[in-house]
Structures are given as C-alpha cells and as structure tokens.
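Pasting in a structure now, in structure tokens, and then I'll have a few things to ask.
The complex is shown incomplete by one protein chain, all other protein chains being positioned as in the whole.
Chain nomenclature is as follows: A and B, assigned in order of appearance, with residue numbering initiated at 1 for each chain independently.
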Amino acid sequence: MSRFDRQSFLGPDSESRLREATLGLVGLGGGGSHIVQQTGHLGVGGFIVVDPDHLTDTNTNRLIGGTLADLPLATSKVTIAERLLRGLVEDPRVIKRVDTWHNVTAELKLCDIIVGAVDSFNEREQLERFARRHLIPYIDIGMDVHELGNKQYLIGGQVILSMPGCPCLRCCGLITDESLEEEAGRYGAAGGRPQVVWPNGVLASTAVGLIVQLLTPWFKDSPEFVYLDYDGNRGTVTPNDRMKLLRHKVCPHHPARETGDPLFDVRDFNRLRFAKLQPTDELAARPPLANSWRTRWVAIARRLGLTR
Amino acid sequence: MNQETEFAALKAMSPLAVLHTEGGVPVVLLPNFKFRAGTGSVQMNLLLFPSNHSGYVTRLFFERKLEGSGLSQNWTQHTVLGSSWWAPSWKDVSPEQPWTSMLGAHLRAVA
Partner (left out) sequence: MTTRFKITRRLLRAIRQDLERPHPFAYERVGFLSAGLSSTDSNLLVLAREYRPVADDDYLHDSSVGAMMGPEAIRKALQWAMAERVAIFHVHAHHGRGQPGFSGVDLREQAKFVPNFFQIAPQWPHGALVLSDDSCFGHIWLDGSKPGDAITGFVEVGAPLATWSAA
C-alpha cells in the first residue's frame, strides 16, 4: 500500500518517475504557488524554486501557502513554497533562491521541466529561450483581467507547452516585437494588475496536468505542442486554433543548431574539474577511464583501506 | 546590411570578436573590450545584438553592471546566449547603420 495508490493509473513506475523528476518553477506568486502545492501532492521529488519577492498583503488574496503570520516576517515566496513542499513530500530535493532566475541558470539547466509563472513578456521569452537551449520543455501560464468598459471585466489567460522543436511562444503570437516594445516603454512596470485566486488555480491545474503528461505515460499520444485559452467569464479552457494549425510546424525562432552554451569550452571544463580533486589522493585524481579494470582496482583499494 | 562585412569591420576593431546567433539572428561577442565609462577606462566582455531584443531595436549587453555618477541607472539583467548580461536603458540605436557605429552609439550610454 502506498499513499499514491489512488494515482496508480498514471503508470506502474509513475511514483518513481515523479519522485526522480526535478521541476524548475520561476515565479512563486499566484500561479506558481498553486503548482508547487499540486506537484508536491503528486509526489514530485525535486524542485528549483526561484522568485526575488517576499509576501506582501496584496498577495494574500491568492498566494497558496502564504499566511497572515508571514506578513510581519516578510517571508520570501520561495520559503513559503519550500514550507509547503516539506509538508507534502518526504525528503524533497529543494533548492530555493530569493533571486532573479538569471542568477540561477546553473541549477535550472539541470531541470526536467521548467514552468514560468512570470509577469513580463520579456522574461517569458528569455526563459523559454534558455529552456530551448537546454532541450527542456517549458510550460508558460499567465492571466489577465481586462476592463471592457462600463465596469465590465473579462478574465483571460493561457497555458502553453513549448517543447523543443515544436511551436514556441512567438509561433503562438503571445510574444511579438510590438508587445516587447510596449512593455519596454513602461520600463517593465506591471503595476498593481488585477489578480485573483481562482483563475490562477484553473491555469495552474492545467499546467500540472501537462507536467504529469510529460513525466508519466498515462496518456498515450500526448500532444507535444499545447496552447490552451482560458475564458474566465465562460469558465472554459479550450484549445487555441493555432494548436491545430501549427501542430506540425518546426519552430523557426529557436533553431536546432542553437542548443547548448556557445561559450562552452571543454578545455576550461577539464581544468576546473581537475582543480577540484584532492591533490593528495593520487588514484582519485586520475581522470576516469572507460576500462573497467581501473574502476575495479579503485573499489578494491578503497575496501582494503589502501586509499581514502 | 551584409552580415559578413559588418562582422569583419568589428573584428578589425576587436580581433577576438566572435559571431554567434540567437533566434537565428547574428550576435557579436566582443571579449575583453576596452572602452571609456564615466571618468575611467573599463575592460569587459560585451555582446552586440544588432536587431530587435527585449523591446529595443538593437542592444548592447555588458558582462557587469556599471555603477557610478553620470552613468545610466536603469540597468536590467538578461540571459543571452545562455549566460547572464546587463544592459542599460538606451533606446533607438538604429539597426540601419554599420555595426561599428552601432557599437559606438550604444557605448555613449556609459561614456
């Protein structure tokens, strides 16, 4: 018996797949906090949680896990996320950073999936590009409340799965040079945009469904490009037309030849790697060889106490 | 504007220059580039992006943020070519000019 028995339909090894996975969550506000909670419940084992902010009173209407007691403490959003996870996951692997994701790329590049719940088009584009360079599926969520006039409002949002090779946020029309220019003209100030808990919940839950489709084999023939529109007035989540129109399109905005770090040099990597080894441990200082006799000798020597 | 010609001109200025691409468009890395900033001389890696980026028609990225009086204060952090860079808010440096002039126009933001 396992506490995950009720989700065993996800596949016979789903528990270990979820446990071994590492999610990168950039933005732990209204959307990201829901995702932390749900993926914790699912049993995902590894998390890189990144957000530079702490909880303020205007977040408490929607930030999952944040409490009024956190306000005087100015608890960081990533600390709230970690607290949630440690209450739901046995020995979670959590790296939390109160920082912008630009300073956490060394950790994020090792993630299996990155989720962006950020406010800015520019941040979305750069985060997606970073994910593409490292062949990491990227899931983007966002919501907005639009004033229609006459005190009427429209709640809208989207969830997009941006899979390497498949259509991207630019292919979807979500990111355009015009939207970036308009945002830059405001110096990126999002201001106090309307935000409420339930649309965030719908979008985050939809994103978590995509995460599970990426990590477990429960849904045969899962689509690799997903673009879903949320209409908060009608209460619907529906495929955007582009999902059908673009499904076979190879993305031109992220060429395959741009994977990896163009500034990488294996000679620097070798130098740094060997510089970290203990100079007095002669056997350990030798680079590993494909020949198994060397590996066996090191293991035997250690058992006999001939070396540390 | 011919990319090879423009890059060759930059390379004549900075022999260590390397041409990369991001999103299929050229990006020029200028390693250890020396330039005037404020009242002194600075040397660091620069990245010239001669097309649209983050809402600007062209952009110059710096390895480090430059602080000090007289220097543009609106610096933002970016990830380009997989690494972290900084850029001041310096608009309207036209893409329709030689890359060498473009570089000079961007460096006026920190001069």
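Annotations
Assume contacts are C-beta pairs under 8 Å (C-beta built on N, C-alpha and C of every residue); 3 or more make two chains touch, one makes a residue touch a chain.
Here the structure is a predicted model, which means the values were calculated and not measured.
Within the full complex, the chain left out of the display is in contact with A. Only one of the listed residues, A:Leu73, A:Leu154 or A:Ala256, touches the absent chain: A:Ala256. Residue A:Phe269 is the one among A:Tyr153, A:Trp198 or A:Phe269 that touches the chain missing from this view. Residues touching the missing chain, restricted to subunit A, are 106-107, 109-110, 112-113, 133-137, 161, 163-165, 213-217, 222-224, 256-262, 264-267, 269-270, 273, 276, 287-291 (touch as defined at the top).
Throughout what follows, only the chains that are shown with their structure count from here on.
Within the complex formed with subunit A, the residues of subunit B that make contact are 20-24, 29, 52, 54-56, 74, 76-84, 89, 91. For subunit A in complex with subunit B, the residues that touch the partner chain are 100-103, 105, 122, 125-127, 129-130, 133-134, 177, 180-185, 187-188, 252-255, 257-258, 260-263.
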